[in-house]
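Removed from the display is one protein chain of the complex; every other protein chain stays in position.
Should a chain be cited, it is by its letter among A, B and C, assigned in written order, with residues numbered from 1 in that chain.
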Amino acid sequence: MNPADTAVDLPDPDLIQVQTMDEITVKFAGDSGDGIQLAGQKFALLASAAGETVRTLPDYPAEIRSPAGSLGGVSGFQVRTGSAGIYTAGDRIDLLVAMNPAALRSNLGAVKANGIIILDESAFTAANLAKADFSGNPLEDGSLRDYRVFPVPIGKLTRGALKSLGLSNKQTSRSRNFFALGLICWLFPRPPAAVEAWIAQRFAATPELAKANHLAFHAGWSYGETAEYFVNPVRVAVDPQRRTAGVYRFVTGNAALARGLVQSARRAGLSLFLGGYPITPATEVMQEIGRYRDPDVRMFQAEDEIAAIGSAIGAAFAGALGATSTSGPGLSLMGEFLNLAVIAELPLVVIDVQRAGPSTGIPTKSEQADLLQALHGRHGESPLPVLATAMPADCFDTVVEASRIALRYMTPVVVLSDLSLAGSAEVWREPTLDELPEFTVHRAAASADFQPYRRDPETLARPWAVPGDPGMEHVVGGLEKAIDSGAVCYQPENHAAMVQLRHDKVAGIAREYPASTVHGDADARLLLLGWGSSFGPIREATDQLRRHGHSVACLHLRHLNPLPRDLGELLKRHRAVLVIENNSGQLWQLLRAEYLLDLQRLNKVQGTAFRIAEIADAAASLLETLA
Amino acid sequence: MNPADTAVDLPDPDLIQVQTMDEITVKFAGDSGDGIQLAGQKFALLASAAGETVRTLPDYPAEIRSPAGSLGGVSGFQVRTGSAGIYTAGDRIDLLVAMNPAALRSNLGAVKANGIIILDESAFTAANLAKADFSGNPLEDGSLRDYRVFPVPIGKLTRGALKSLGLSNKQTSRSRNFFALGLICWLFPRPPAAVEAWIAQRFAATPELAKANHLAFHAGWSYGETAEYFVNPVRVAVDPQRRTAGVYRFVTGNAALARGLVQSARRAGLSLFLGGYPITPATEVMQEIGRYRDPDVRMFQAEDEIAAIGSAIGAAFAGALGATSTSGPGLSLMGEFLNLAVIAELPLVVIDVQRAGPSTGIPTKSEQADLLQALHGRHGESPLPVLATAMPADCFDTVVEASRIALRYMTPVVVLSDLSLAGSAEVWREPTLDELPEFTVHRAAASADFQPYRRDPETLARPWAVPGDPGMEHVVGGLEKAIDSGAVCYQPENHAAMVQLRHDKVAGIAREYPASTVHGDADARLLLLGWGSSFGPIREATDQLRRHGHSVACLHLRHLNPLPRDLGELLKRHRAVLVIENNSGQLWQLLRAEYLLDLQRLNKVQGTAFRIAEIADAAASLLETLA
Amino acid sequence: MNPTTVAPITAAEPPTAPSRTDFLSKSTPRWCPGCGCFGVLKSLTATYAGLGMPRERLVTISGIGCTSRLPYYTATYGFHTLHGRAPTVALGVKLANPELSVWVISGDGDALAIGANHTLHLLRRNPDIKMLLLNNQIYGLTKGQASPTSPRGMVTRSTPYGVPDTPINPVNLALAAGATFVARVADTDGAMMEEVFAAAHAHRGVAFVEVMLNCVTFHDGAYAKITDHETRDDYALAMRPGQPLLYGKQQRKALVADHGRILALPLGDAEAVPEQALRHDPQSADTGLAQQLALMGPPDLPCALGIFRQVQAPVYGLDPKHDQEA
Partner (left out) sequence: MNPTTVAPITAAEPPTAPSRTDFLSKSTPRWCPGCGCFGVLKSLTATYAGLGMPRERLVTISGIGCTSRLPYYTATYGFHTLHGRAPTVALGVKLANPELSVWVISGDGDALAIGANHTLHLLRRNPDIKMLLLNNQIYGLTKGQASPTSPRGMVTRSTPYGVPDTPINPVNLALAAGATFVARVADTDGAMMEEVFAAAHAHRGVAFVEVMLNCVTFHDGAYAKITDHETRDDYALAMRPGQPLLYGKQQRKALVADHGRILALPLGDAEAVPEQALRHDPQSADTGLAQQLALMGPPDLPCALGIFRQVQAPVYGLDPKHDQEA
């Protein structure tokens, strides 16, 4: 290590030596009014356009806006770009762009030793320093000596660049993000023309703003070129990826969930109905669906979560694919209705974008702790399938699979996503409708002996006769049903048989799963097992460990109920299994009960995803004990 | 076996030979308008007054009244009376009193072969037979030949006895239950004077009714004495039981739950607040509490279950013992608020009188299938203690224990009872307040450094400072709290630590449990393990098997979370453990996960409790496989 | 003429028209003998038969309660949902398929205790859904607890010392929620029920009908003054659009307003109805008078029956993305 003595004095010669990197993690951070998300997203898109694999993670301030410059108001956008093998937005930051002292303070801990920090020195005023709880000025007191710091008077330079426009200070300061983007685009480098064209288009409605942002961007770019700080642009080494033809989009987990619902309904030839109620971090799912102008894609903002799921059940009864999206507190309100959907056997997709609990908990932090609730959060014996999403684009595939199951088995399905997937994005080619799996829809045909609970012998699904279908009028409801006829029935043996049938129907879904695929050697000493958003760090940790010669494999579960039929056998093949979850061990507990296996576990309940290193370290120590 | 050829012709001589019985199960059954419950209860009270041990089980018609005489309208009351070792109202009926054909049809299956059936032959009209789906008349077609049937024209005789009163047919028919009671009281025999005095008192407000019932009762008694049917009264052999001095009451499970809450609050020196909403089979808990005139015992009928628990949490915040009572559908609505109570750490008792689910299910049938919901029916990591009641009077003790834990650990506690305990009754001496365990109440004393989340080092309970206490003003809520200060805190390590603290607090409760006591030999080959209302049949099955020389013991869990610390060791002492539940194996699943033991299970999800024989048979077969 | 009975629709129907029994299911209703629900079932199925809609396009949706059992006894599609939640399911059904005629059947506990929020939002949104509130002022199914419409002081199993609060007046609440069709009928008056149910169906938008329902088992006689033959002339007033508000034997009492308060004015035998007598205008933009009429009742004034309000407003669920009306 060769830390600069005082970061301020001189550009560090090391910079030149890291000009070509396998991958790099860049974080943009600033006040929530600083346009950080926009700049970060654009940077990510440019990287993606260059053929790089890109992972991003936004980082919003706590739920109510804090005063400008305060720690509570810091917004961030982290981008990791490199070759195909990357799956997370990065454990630690290589390059931090900090637009004010608060942004610096909040992110400093995550910057790598010797990492690069570009900061807007104009914002390091006494007032801002105080708001960020700095007693001194870190630019002067040597506290940043372990980093390579490049102070740039972004505010001042932006004002200068925009002088001709005669704007107020407040107005010019809104373009600081474009200055920063310009500088970073020079550094990497990204083609400025593309950005300039985009600016012109995006701000077409406000030519003044377009002009300002253009000038700021250009000033940033030129600064990179002329300032002596930066000697050479950085290049990220990329394995050129062959991409299938198609439309590629930069998609967040929530947008992918919404899109997955829409395309599932289309694939099944049904209309989609989503009843929703706003809640962080699920709101965007509902909002995305609300934007469709397609009359067969309907979003209803209900008065609460109970009405949201109730309306979705009504729509399912009437022949639509019913859906609702919420987070933990909403799911806690939906238990009674979910139970009705179980007994009424209607196709419904319930999306829970998990956040840190219990109760209101930490609405802006991530967690995977609603698994047991999804399985058991209803009175009585009430089985239903539960699936989990692993990556932003996987949100689409998982929701398609959930919709397929809901329709094929006439059952509500819970999909667990989480906050860390909700807003993070990746570039993704959407499958065409034809490329989606086939959907079975059990629409009943009228016949003299139609019975609303007479089951398909294979799937045990009941037929779906919907209002409007003549000759099949019937009443469904929450009271126990007689086998076949579906009439209200209080008879003891019938109840026992129905409990068993509902169980068997859900258990039977596992028959259709593809074989579980372990990544790595099938007989590795250690298997890392995960579900949900811990996919990325587990996968990278596995690859890292394997590169270091360890006998490690990983397996990720999409289907949490019923569990894959080959899972028990698979787990027994390894000397040890480490179950990795952002909760206190919920899947671990399920697997113990299911297989009576003494599995290891790694849990983190801190509102943040695992870092790759945390997993790799834990796995390495575990491997040592096995030796 | 010596079945009468035709039951109608002649009284069966066997009757004489069974005159002294160890125990007997009598069932009164008739139309819901027939006063069956009243007659049955009185009979049970008389038996209890005679020093017998009495168990009762009512049996109400489905929730909406059916036409008189129909199968849906049958109401029943089963009484089992004998010596101390009986714990259920009996698997099968020795003596059925059937007031109409529907009552006969509904209960016939439960009458022992060669059992006695006394029936009101006046009610066996063609119309009534048709309503009960009889094609012929069972009194005539020989279909009752396996029973000893005594047709008595109760209706006609009652009318005759009441002729002098000049009442309408409808009015006289209301006294038929007293005729039946008189006959049964002669048969056993019970002192008629006591009943006559009770009639006079109970119907004091309506002298005409008092007179009619007195006459009917007397006519029934005389009929027993004069009719040639019954040669000798039946005597039940009783081990004379020494009863401690005190007030004895005939108490249902629901009444005991209510009383337990009231006495807990009194013992703790607090006021009780129960917020409730009617729901079968929990409504009586709320209604019982509503009857108190004590200003420190308050019942609030809320607009729904959410408001019910919300108000209870508010009351707990304000210094009362908060409580709510509901059944499964209500519990499904309370998840979000239960979570708030977990994070706000307030003392709250939530009673779930379980019924058959899922969804509306079978509201008038029993089940024990809300255990996993009680444990996991909330988002996030949200631990809380769960207790279960075993017998009607045990409902009192369990609620006292739950209240003690709620206050000592500052936590919500869920108590699981069920429909089969809700209405069944036993004679019970209520402990005096002094006899109740001691209660710890963590009321905070003002001090300069008061902190609302600084914990008691032993219990980890936080102090309880309530509005009105000067100098300790603070805000609680559902957002994650900082350790000690209780301020809102989004910090990752703090969140992890709080999740752990909440877990440890609940886990720590098990330290204080008394040692688990196995009934029977500690090293029996087979252990029968149960929880909740399956206590009675498990206990009797164990005793029966032991009498037959089998190596069986039983253990019943009151504390379901946390589990007793000695449980794991205990389970390992037996060759096999059979977990017996009225669900699909919820405790079984928990124990597998906890101890990694391959336990056996016996499950029944038919809306009715286990019969003793079902358990004894299953255990006996299991023992055979162990041999 | 009996003021609580209005002339039924008498247009002769062709012999092939569907009959009431075509809309009755095979299940035998399991209400207490004498329960007011029987009359409602009869009128509702008669109404269904008269709509000229095929059975399969009707959907009867209820919550939980005695009254909410009704869907089992109709031969339409039905959904016996959860306590208080029928409006939410109904809205989903209607939005998913606007071609359906959707009827919500609810009780006073169902619609006004646990479900009042959904009722309120259903009414304010104005979808084309019909909601019947069968108000027996008691929780029947759970055996006799106070409901939000139980009168102050009433002793029930849950209020041994009397109901401690002020009941909700369902019609008044529906008016405040902005419901575009609001009516009240008695379970004893089949003809008026049929007329009002048919009008509700014809109305484009949400329709709310309170049915005063007698629970023989737990609150018998709650509406006796209004429905009993001997007293109903003096306590029931059938409102007719454009007509003066008259009641009493031979319609010899008129309602008048005095400084905003409603009073009864007895009329002489042959006296003409005076100018100042209030006239019924269900289409008034202003709900003030309707709300006053809703609150009226024995002992001082008659209970108003019929349609309180019927106005046009944008209908919810005609997709706002495509239909500029909404």
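Some notes on this structure:
The working rule: a residue touches a chain if its C-beta (ideal position, glycine included) is under 8 Å from a C-beta of that chain, and two chains touch if they have at least 3 such contacts.
Computed from a predicted structure; not experimentally measured.
Touched by the hidden chain within the whole complex are the displayed chains A, B, C. Listed residues B:30, B:310, B:520 or B:607: the one in touch with the omitted chain is B:310.
The chain that is not drawn here is touched, among residues C:33, C:54, C:162 or C:221, by C:162. Of the candidate positions B:448, B:475 or B:627, contact with the unshown chain belongs to B:475. Only one residue from B:40, B:151, B:260 or B:322 touches the chain missing from this view: B:322. Counting the whole complex, the residues of subunit B in touch with the unshown chain are 271, 273, 275, 293, 295, 298, 300, 302-304, 306-320, 322, 336-337, 340, 344, 466-479, 487-488.
Although one chain is not displayed, its contacts with subunit A can still be listed: residues 62-68, 72, 277-280, 283, 286-287, 290-291, 293, 299, 301, 303-305, 329, 359-360. Residues of subunit C in contact with the chain left out of this view: 113-117, 120-121, 124-126, 148, 152, 161-162, 164-166, 168, 172-173, 175-178, 260-261, 284-289, 291-292, 313-314, 316, 320-321, 326.
Convention: only the chains that are shown with their structure count from here on.
Our note on geometry: subunit B versus subunit C, Cα centroid distance of 41 Å, whole angstroms.
Between subunit A and subunit B, the centres computed from C-alpha atoms are 48 Å apart.
Of all residues in subunit C, those touching 2 or more other chains are 64, 80, 82, listed in ascending order.
Within subunit B, the positions touching two or more other chains are listed as 62, 329, 359-360.
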